[in-house]
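To start, the structure itself, in structure tokens.
Showing chain A:
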Amino acid sequence: SSCADHIVRIGTINAPDTMNPFATWGSFWPLVFSYDFLVGVDTQRHSDRKGFAKEWSVADDKLTWTFKTWPGMKWSDGQPATARDVAFTYNYLRGSIGKPDELNVGWNNTDGLKNIEFVTAVDNDTLQIKTKEPSRWPTDNTTMIVPEHIWKDISYADARSTFHNDPPIVGSGPMIISEFQQGQFVRFTPNSHFRTGQPGTAGMILQIFATADPIAQGLKSGSLDYGVSLTAAQWADLAKDPNILAGQSRVEQRDFLAFNTLSGKGVGSTKALQDPKFRDAIGYAIDQRAIVDRAYRGHADPGVGLAMPAATDYYSDLSDIKRHFDLAEAARRLDAAGYRDTNGDGVREDKDGKNFQLELITGTSSGTLEIPIAAVQLIAGWLGQIGVPVSVTQLDSGALGARVASPEKGGGGWDLLVASTYLSSSPHDILITGAGNSLGTNNRSYWKNDKFDELLAEVDATVDLKKARDLVNQAVGLVYTEAPYIMLCYPFVLEAHRKDCFQGWGTNDAVSQWGYFPFDRLKPVPAP
Partner candidate 1 sequence: MTNSSQDKAPLLDVNCLSVDYGLKGVSLRAIDRVSFALQAGEAVGLVGESGSGKTTTAMAIAGLLSPNARVSSGEVRYRGSRLPIDDDAAMRPHRWCETSVVFQGAMNALNPVHRIIKQIAEPCMLKLGMSRGEATARARELLGLVGIPTDRGSAYPHELSGGMRQRVMIAMALACRPSIVIGDEPTTALDVITQAQILKLLGELRSRLSLALILITHDLSVVAECCDRVMIMYAGRIVEDGTVAEIFAQPKHPYTRLLIESIPNPASGKKMIRPIPGDPPNLVNRPSGCAFHPRCPSAMGVCGTEVPSLDQFGRGRVACHLHRSSRGDKVAVHA
Partner candidate 2 sequence: MPDTADILRLESLQVHFPIQRGLFDRVLGRPAGAVRAVDGIDLNIGRGEIVALVGESGSGKTTVGRVITKLAQPTGGRLLFEGRNMTAERGSSALRPYRHRVQMIFQDAYQALNPRHTVFDIVAEPLRSLRLVDNVTQLAERVSKALAAAGLNPAGDFFSRFPHELSGGQRQRVVIAGALAVKPELIIADEPVSMLDVSIRAQILQVLVDLRDKHNMALLFITHDLPLAWLIADRIAVLYLGKLVEIGSADEITFNPRHPYTVALRNATPQIGGNAGRAVLPALQGEVPSAARVPKGCRFHPRCPLTFDRCKKEEPPPIEVGPQHLSACWLAK
Partner candidate 3 sequence: MSESIVQYYPRSRTRAIKAFLGQFLGHGGARLGLLCLVFFVAVAAVPTFLVGPLQTAINATGDFLMPPSGEHLLGTDEVGRDVLNLVVHGARISLVIALLATVISLVVGTTIGMTAGYYGGRVDVWLMRLTDFFFVMPSFVLALVITPVVLEVMGRGGEILGFRPSLFVIIVVIGMTSWAFVARIVRSQTLSLKERTFIDRARVVGSSNSSIMVRHILPNLVPQIAANGALVVAGAIYVETSLSFLGLGDPLQPSWGTLLSLAQRAGAASAGAWWYLAAPGVCVLSVSLSFVLIGNALDDTFNPRRRVIP
């Protein structure tokens, strides 16, 4: 067991597909244990966490960034890890822009690199990035820095598909992927060249499961040390175990209800979905508090705007324009907007005189943290009560993906969507959910608003935090009033770890969802 061999055992339900970060979105865990970001999210949030860069600064022109990497840092194979590797990684991506094999299919992708003037390594320890427009991208991006000596000969075509990056891989993180059994487990060995010294544990196993049951089970029986993506029921059960510490933390996930705002073009069932007044009225029929309490058993923050509480810099409770739950109000607003029940059958008609019958689609596994079906039941219930009947179709993720694709790609045949996004807390990622150039991808409601797109462009070009916060606030407010989305909640990650074999888990917000912390600093509990 773990106490004997000092190997940390982790359970997860996300199955990695390939160890190549340029080819996949799906392998964040385990790759994140082996590769560093230049700066990334965690580093900016926690002073004790660092990435590839030791320190950084931005010049007064707000365009030129200088990063200092750790002196004497080495890759896991003993080769020096320098600023040149960072420059290589970014330029490798940049070089693919516009090519047929542009590297835009994986975690490491070309997003945001168009705005880069250059990336150069001034010397082994110094990196300079210059952007065309001011942008926080250089610190916010989460590109995994890969060693030049491994990747320099990989063609773009291979990098985006067939290059497996077979273990043992060469990385700079604390734990190096040494074995990958697809669908079963990933084995890690400690990186003896890790910049703060070899981790105190003897390695890690990432055990892959299809559901959270085995994880909860494993935690209880002691065959796992850490587990995440637990259900509320399991969490409550585990919390009672004296050997286990169950915790929850805010993450960037947003669970939302989206309206198909392209419905006028013949893809949704009614034009009413296009009408902000209709959507606004629906907003009054959704009780976020109840959703959090009943469907999430309290393990979430109630939904408000696009910005999630985890994005502490940008979150706002929008108290000035916030809708409150009131079915009567919703009904009144629907009446006022012209969606009445004229024939008295208890179902409202749209402006074409057709009875409402909205189709709500949702996934069976919707994102990292599953959306409980109870949330959908609640929504369908409330809408039904105000005379807008809803039928629910639950789709597997493949089918869901095809259905919510942009209409050009054959998607769009739905009215309401309950789904979630999990992007970073950068202003760009917060707002991309409403971006006119992301229809069918990040923008699930197909909503397009020129004012919003302008604001987004401006945020992208803003480095100053306060100004950015202002712009984000405006944009979030705009989305809130236009209501292409109704935010349901921001669910917490439910996690638990055993206390008996390892120490150093930290306290609140124990396990990072954005990096390898605290797995770099765990130590075996000394034998009594």
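Everything that follows uses one rule, which is that a contact is a pair of C-beta atoms (placed from the backbone, for glycine too) under 8 Å apart; a residue touches a chain by one contact, two chains touch by 3 or more; residues count from 1.
Inclusion criterion for the candidates: all candidates are chains of the complex that A comes from, given by their letters.
Everything numeric in this text was worked out from a predicted model, so none of it was measured.
Q: Here chain A stands alone, and the other chains of its complex are listed as 1, 2 or 3; which of them touches it?
A: Selected candidate, touching chain A: 3.
Q: Provide the residue numbers of chain A that touch candidate 3 in the complex, in ascending order.
A: 211-217, 220, 230-234, 236-237, 269, 294-295, 297, 357-359, 364-365, 370, 372-378, 380-382, 389-396, 398-399, 402-403, 413
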